[in-house]
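The complex appears here minus one protein chain, its other protein chains still in place.
Chain lettering (A, B, C, D and E) follows the sequence in which the chains are written, and residue indices restart at 1 in each chain.
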Amino acid sequence: MSIWEYANPVRFMRSTAKLLPWVVAAAAICVTAGLVWGVLTPPDYRQGSTVKIMFLHVPAALMAINGWLMMLVASLIWLIRRHHVSALAAKAAAPIGAVMTVIALVTGAIWGQPMWGTWWEWDPRLTSFLILFLFYLGYIALWSAIEDPDSAADLTGVLCLVGSVFALLSRYAVNFWNQGLHQGASLSVAPGERMSEVYRYPLYLCMLGFFLLFLALLLIRTRTEIRLRRTAALRAREARR
Amino acid sequence: MIELGKYAGTVLLAYGVSLALLIALIWHSVARNARARDELEAQEGRRDAR
Amino acid sequence: MRALLIRDLRLATRAGGGFGLGLAFFLILCTLVPFGVGPDAAMLSPIAPGILWVGALLSCLLSLDRIFALDHEDGSLDLLATAPIPLEAVVAVKAAAHWLTTGLPLTLAAPIFALLLHLPGAATGDLVLSLLIGTPALSLLGAFGAALTVGLRRGGLLLSLLVLPLYVPTLIFGAEIVRRGAIGADAASPLALLAGITLLSAALIPFAAAAALRINLR
Amino acid sequence: MRALLIRDLRLATRAGGGFGLGLAFFLILCTLVPFGVGPDAAMLSPIAPGILWVGALLSCLLSLDRIFALDHEDGSLDLLATAPIPLEAVVAVKAAAHWLTTGLPLTLAAPIFALLLHLPGAATGDLVLSLLIGTPALSLLGAFGAALTVGLRRGGLLLSLLVLPLYVPTLIFGAEIVRRGAIGADAASPLALLAGITLLSAALIPFAAAAALRINLR
Amino acid sequence: MSMLAVRDLAVARGGMRVAEGISFTLDPGKALILRGPNGIGKTTLLRTIAGLQPPAAGQIETTPDSLAYAAHADGLKSALSVAENLRFWASIFGAQGIDAALSALDLTGLADRPAGTLSAGQKRRLGLARLLVTGRLVWLLDEPTVSLDADAVALFGQVIRAHLRTGGAALIASHIDLGLPEAEMLDLTPHRAAPRGANAVPAGFNEAFG
Partner (left out) sequence: MSMLAVRDLAVARGGMRVAEGISFTLDPGKALILRGPNGIGKTTLLRTIAGLQPPAAGQIETTPDSLAYAAHADGLKSALSVAENLRFWASIFGAQGIDAALSALDLTGLADRPAGTLSAGQKRRLGLARLLVTGRLVWLLDEPTVSLDADAVALFGQVIRAHLRTGGAALIASHIDLGLPEAEMLDLTPHRAAPRGANAVPAGFNEAFG
């Protein structure tokens, strides 16, 4: 059976109904365990107890970006292969990604207050997250403005493609505009700078947890969208009478 | 007990806001899903009734 | 194609076409800012590049719905879509007409507005150059946004929300050129990047906008 | 009257009503200005009062056509004009609904946007207070402009041109309050003047706007 | 006493008089049907009587707040449900329940549907239901049966008859036969203002320069 079979809404509903409880349970366990483990870590010698914010900040930031990537992939699948479920999945992912972006921004801002002495700094990393948030807003607004679902799926798909190109360009532009204060990706940087193991493992667990949480919410919201579409289709038939 | 030191307020604020946002998102998703399911069932019930 | 360009230019300059309203909006914005910020030249001068670019961008934005909405309402767009010229060319020509009636006058009038905001004289040339290179990208991206929202009842604010994030790179490089010009620094690299964005938009946007139009017409 | 207010609020918050787009536009504007002006806090901080007020004004402006245009298109305005409530009350209620869905959220969200522009913390209270007192005047004056342009096809840019000059006094006093707050000066007199403008608008505008509506309806 | 009296009325549109010399009275329990070709000025006449535009000449006499006008457009909000739309107009006109109006036009089953998802005929029925919640006695109706199918036209006839029986009156512009044989007719064709050509009478701003 080809993987595209799952793009059939009926089959999608049936298989996700079985899968969903497991994903929800795994997400709940990983997020709770990861955050509790994170809170129990000792304070950092430089940042004090504020390192504990990292266990929210980094996974949220990660999922904010991955959420957009997922939307991009789903949009491409819809535009090329016309699988309706993937269009709805893209729609469902947007609010989750937007909330993740807000969490990253807010925790970053709260973290910045003691570390840099300011709530907000026009640092390129932070700025590009703000821009990402704007792209999420535009995408969600376009979905909600168009009544015809076919056109809405197509138009938001095109917006997602063009938006991705320009979001990437903005990232470079912002880097050019201001060199920042924010630390680099410390999970991969030079060995001397490597994050202490004390923080690394709970962080991994939190990342996994946020990923599972994203997945669970994505499944739930996609199922909602499918149900709404089906209700609308039945209503349209009824109105025909 | 967990040691938060002088940054207790900061950390608690970050956790509070983030968890509130997450819970709101989860609640919204679940409630909307339940509403959609009810509406669909009502609609299908009406169709089957005919 | 030439016929379409000429028609659009003629429509924009006839009564009710809205030519000049963009300039007037730019003027009002440039007068409002000193009211908000305070009349101090030492204060205005450093922010002038940014304000001028943001102003150009906003007045471009407000005339965007002219690109396709009127043609959609009176049915011309349906007829153009069934005409023997490709829709991509229609988009390109209409973006060009928009630029000629909005971006170009803005570019030419910018030195006067620069005086209002006390832009250092040395930067005037850079301002004109950056607007000349950058505003075509604004018109193209705007055409994309207009194509996305063409069927909607009140697309105005939504159009802004969709288009403004796309304007970010153009704005950053454009304002950077002027700022460098004001302090006498070398502006070659932002200039090259700005030109790159305009070229990229010119290459990509007509296809994306034509696709959006086709979806909205059906 | 209460029914009309509730209906307008409900329409604004339902899908497609555009509630929140004004906030999003304000956010975008506050993001764009630093791209133009530069990321330096020392640079942004002094201009923040002005930019915030201009931003509030523009995002108010862009939602003005919602006040009457939709009701005119679907015929509700004709019916409201023949209903037993005076047209002056209709204008007042609709301006109030516009303020509740635009000015008030803007006022409440302003402290966050103030952070982005590094407004000195001491001025946050003044910012909120000045917006709270000043934005009703923006909605009222905007309702007047919207009433003047209600029958026109593309009233958007023209509406801006008509309304922006009317906004100047509000802007001047509003921004002055915040600027004084930022340097710790006493802001009582601009506050009084701003309140005066709002009261004057509330007293005069409903009559002027109702007259304009009556003319446009016939 | 008559509920609406029009004497030697002239109406103008787009700066030109379109119809003139119109006189009639409308008594309780009576309906008057306006006829005439496209563009003769039926809509203009109704709008003038409703007070939306001033007459070019002549008098309109009526009790204040006795008129209810239903235009070509129904003034529905597509985002609100049928019941919400109707309840809004009911509270504007100070009426209480909307159930009678809903059932009179066979809309009870649709009460919770957003108005935007109605078909054209259903929308029109909702527009007519609005008349019932105004509580007004004189109805001014502009082509009320547009896009109604035969059953709905019959329903509309019943509603009108019930309104006339309870002392109401109606002035109806229509091109088609409404199935109201008891109603009087007024053909506007002979009232066309200054029959075409150079001696058309300008109105309003043009009058001073014409």
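As a convention for this text, contacts are C-beta pairs under 8 Å (C-beta built on N, C-alpha and C of every residue); 3 or more make two chains touch, one makes a residue touch a chain.
Please read all numbers here as calculations on a predicted model, not as lab measurements.
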Touching the absent chain when the full complex is considered, from A:H84, A:R125 or A:R221: A:H84
Positions on chain C contacted by the hidden chain, ascending: 2-4, 7, 10-11, 14-17, 71, 74-85, 217-218
Touching residues (missing chain, whole complex) on chain A: 8-9, 84-85, 87, 148-150, 153, 226, 229-230, 232-234, 236-237, 240-241
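One rule holds for everything that comes next: only the chains that are shown with their structure count from here on.
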Steps needed, at fewest, to go from chain C to chain E via touching chains: 2
Grouping of chains that still touch (sans chain A): B | C, D, E
Chain whose average C-alpha position is farthest from chain A's own: E
Centrality ranking, top chain (CA atoms only): D
Separation of mean Cα positions, chain D and chain B [Å, integer]: 33
Residues of chain A touching at least two other chains: 131, 134, 137, 141, 145, 147, 177, 235
Contacts with 2+ other chains: residues of chain E: none
